[in-house]
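What follows is a single structure, and I will ask about it in a moment.
The complex appears here without one of its protein chains, the remainder shown in place.
By letter and in written order, the chains are A, B, C, D and E; residue numbering begins at 1 in each of them.
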Amino acid sequence: MLYITRKERFNAAHKLHRKDWSDEKNMEIFGKCSNPNWHGHNYDLFVTVKGNINADTGFVIDLKYLSQLIKDKVVEKIDHKNVNLDVDFMEGKMASTEVLAQAIWEQLADAIAAQGCALHCIKLYETENNFVEYFG
Amino acid sequence: MLYITRKERFNAAHKLHRKDWSDEKNMEIFGKCSNPNWHGHNYDLFVTVKGNINADTGFVIDLKYLSQLIKDKVVEKIDHKNVNLDVDFMEGKMASTEVLAQAIWEQLADAIAAQGCALHCIKLYETENNFVEYFG
Amino acid sequence: MLYITRKERFNAAHKLHRKDWSDEKNMEIFGKCSNPNWHGHNYDLFVTVKGNINADTGFVIDLKYLSQLIKDKVVEKIDHKNVNLDVDFMEGKMASTEVLAQAIWEQLADAIAAQGCALHCIKLYETENNFVEYFG
Amino acid sequence: MLYITRKERFNAAHKLHRKDWSDEKNMEIFGKCSNPNWHGHNYDLFVTVKGNINADTGFVIDLKYLSQLIKDKVVEKIDHKNVNLDVDFMEGKMASTEVLAQAIWEQLADAIAAQGCALHCIKLYETENNFVEYFG
Amino acid sequence: MLYITRKERFNAAHKLHRKDWSDEKNMEIFGKCSNPNWHGHNYDLFVTVKGNINADTGFVIDLKYLSQLIKDKVVEKIDHKNVNLDVDFMEGKMASTEVLAQAIWEQLADAIAAQGCALHCIKLYETENNFVEYFG
Partner (left out) sequence: MLYITRKERFNAAHKLHRKDWSDEKNMEIFGKCSNPNWHGHNYDLFVTVKGNINADTGFVIDLKYLSQLIKDKVVEKIDHKNVNLDVDFMEGKMASTEVLAQAIWEQLADAIAAQGCALHCIKLYETENNFVEYFG
C-alpha cells in the first residue's frame, strides 16, 4: 500500500455569512470573514490516493489522469469564481474550508475508486496558516 | 546605505472589469479575471525601505513602527475586503496588481520619508506565479 | 470527523546541555547544540484539532479562538525568550524539540477538549530539515 | 510515542521507460516522462522515525546519526546520478517515485530498527506538485 | 515604470562536461555535476518585464500572453528534456545555469519588445540554494 498526492490550486472569493442571522450576529461569529462584499484566497488543494503499485508501470495511479480529474471536477468549477454563488457543488452549503473540503471529496471519490485505488485524504489550505484535512 | 524589507499579508476579493466595456470585451481582455461575482487572492506585500544605519540602535528603521504603519495604512483597509468596492485608496482605479502596488506606494511613501529614510520598493504577489515591483 | 490545523510561530534561544555531565560528554552527545552561550531558532508550530463540523457555522473550532489560545498558552510564554531559562512549562526539562512538543501538548489539550473537540497533533519545526509530531 | 522527521535532498536524472514496450506504447503510458534522453528532478526526501523519548537526552533518535545514515545509504548513491543507470538499489526496477520510495525504505529500515526505534514513513517529493508516502 | 514577473517551471537533465577535456579534468573542474550518465533539476524560471501601465487595462503586459510566450519559446523545448542533447537553443553551449539564463533571454527579448515593453531580467533557479540573474 502506497500513498500518492497531487497538488492543484485555485483562486476564489467567498464569505462566511448566514442570511438567517443579523449582520451583528454574523460579525460576532464570523468576524471579518463575514464582510458583505466578499474577500478571497489562493487555495492550495492536495488530493491523496492510496493503492498498490502496478507492476508494469510502477504507478499507483496515473498522475496525468488524476490531475485532469481534479481540474475537470473541481478546479474548472471554482477557480476565479465565487464559492458562495458560482459553484454547483457548494450550493446551499456554508463556504467554510471544512465544508469545502468535504464537498471536494464527494466530487472525486467515485472516479478515483473506478481506477482501482481509493481516495485517502483531501487537504485544503485557505492560507499558509490554516488548513483542513478530510479522510471521508 | 542599506535596504530593509518587511512582509505583510492580506486576503481580498477583486475582479478586472470595465463598466464601459461589454461583457464580451471584458472576457476577451481580462479572461476569467473578469468573473462578475468576483474571485480573490492571498496577497503577499513586501515593503522595502532604504537608509543609513542609526549608530545607537543598529536600525535603518524600527520594524515595529514599519509593520504598524503598513497595517494602519494598507492592511486594515484591504484585508478581508473587496479591492474594487471597499478600499478608499483604490476608488475609481483598475484593481490590477500593478495599479494596486502603485496605490500602496502612495499610502506609505510620506510617512516613511518622515522617519529619515526612503521608501524604495513595493513588491506585491498576487499568486506564487505573478508579482509586480514598483520603485516610485 | 475533520481535522483543522493552525500555524503559529515563535523565535527562541536554547541549548541541549545537562549540568550533571561534563562539557566533553555534552559535546560528544549534543555536538554544536550544546554551545554554552546558546543558539536559537525560528520555530514553526502546527496545532491540529479533530472534531465534527458544527452545522450552524461550518466550523470544527473557531480559528480565532484557537489562534488566541495558542498565543496565550504558548507563544506569549516562549517567543523571544530562552527555552531553558524563561519558560515556566519547560522548567526542569530538556530543551529538545521532542520534549518541547510534548510540553506544548500539555498546555493546550484541556482547553481544546473544553470546546467539544480534541487536540490531535502538535507538529513542531526547529528548522526546515527537522520536525517532530506528537499525538498524545 | 513520538515521530521525528529529517529532510534531505538529491538531484537526479531518470526516465519512465520499458525496453519491452515500443516507443509508441512508452509515450502513450508515460508521456513526456519517457523522453529517451532523460529528464531530472530536485527530489526532497523526508524520513520519519517513531519511538520513545530517551530520558537522558530528550531524543527519539540522534538526528546527526539519522542524517549521516540517510547520506550514506541513499544520498551518496543517488545524488547527481541517473536513477535508472547508476543506483545499485534501483537495479532492475521502474524509476517511478513510488518504487523509489519503497527502495529507500529498504535501504534504511534495518539500521533505524537497530537504534531502538522504527522507520515510520518515507515521503518523497518529485516536484512541488507530486509526492508519495510509504509506510512499509 | 513598473516591473512584472511571471514564474514558470521545467524539469530537465543535464551535465557539465567538455568533450575536449579528460574525465579527470572534467571531474576536477565540475565535480559530481560531470557525472557521465547525467543528473537533473526542477528549474524555476522568473521572467521580469518592465514598462508603463496601460490606462485602459491596468496592465504592463498581458500575463496570459507572457505565460504562453514563455511556454512556446522555452518550456515546450526544455521541459522533460536533456539540456545538452535535446534543446535547439542550447546547441553547442555549456549547460550551466549561467549560460542557460542567457540563452533564455535570447529566446524572449524580441517578442516582449514587440509588445511595447522590455525584458528586464531572467532569474533561473537550479536548486533552492543556487540561482542566477541576467539583465541583458
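Note that in this section a residue touches a chain if its C-beta (ideal position, glycine included) is under 8 Å from a C-beta of that chain, and two chains touch if they have at least 3 such contacts.
Given the structure is predicted, the values throughout are model-derived calculations rather than measurements.
Colleague: Looking at the whole complex, which visible chains does the left-out chain touch?
Modeller: Visible chains that the missing one touches: B, C, E.
Colleague: Extract the touching residues of chain E with respect to the undisplayed chain.
Modeller: With respect to the unshown chain, the touching residues of chain E are 16, 18, 29-31, 93-99, 101-102, 128-135.
Colleague: With the missing chain put back, which residues of chain C would touch it? List them for me.
Modeller: Residues touching the hidden chain, for chain C, are 9, 11-14, 32-33, 35, 37-42, 79-82, 85-86, 127-128.
Colleague: On chain B, where is the contact patch with the chain that was removed from view?
Modeller: 1-8, 48, 53, 56-60, 62-64, 67
FYI, only the chains that are shown with their structure count from here on.
Colleague: Using CA atom averages as chain centres, what separation in Å is found between chain A and chain C?
Modeller: 29
Colleague: Give the residues of chain D that touch two or more other chains, as numbers and ranges in rising order.
Modeller: Residues 128 of chain D touch two or more partner chains.
Colleague: Provide the full list of chain pairs in touch.
Modeller: A-B, A-C, A-D, B-E, C-D, D-E
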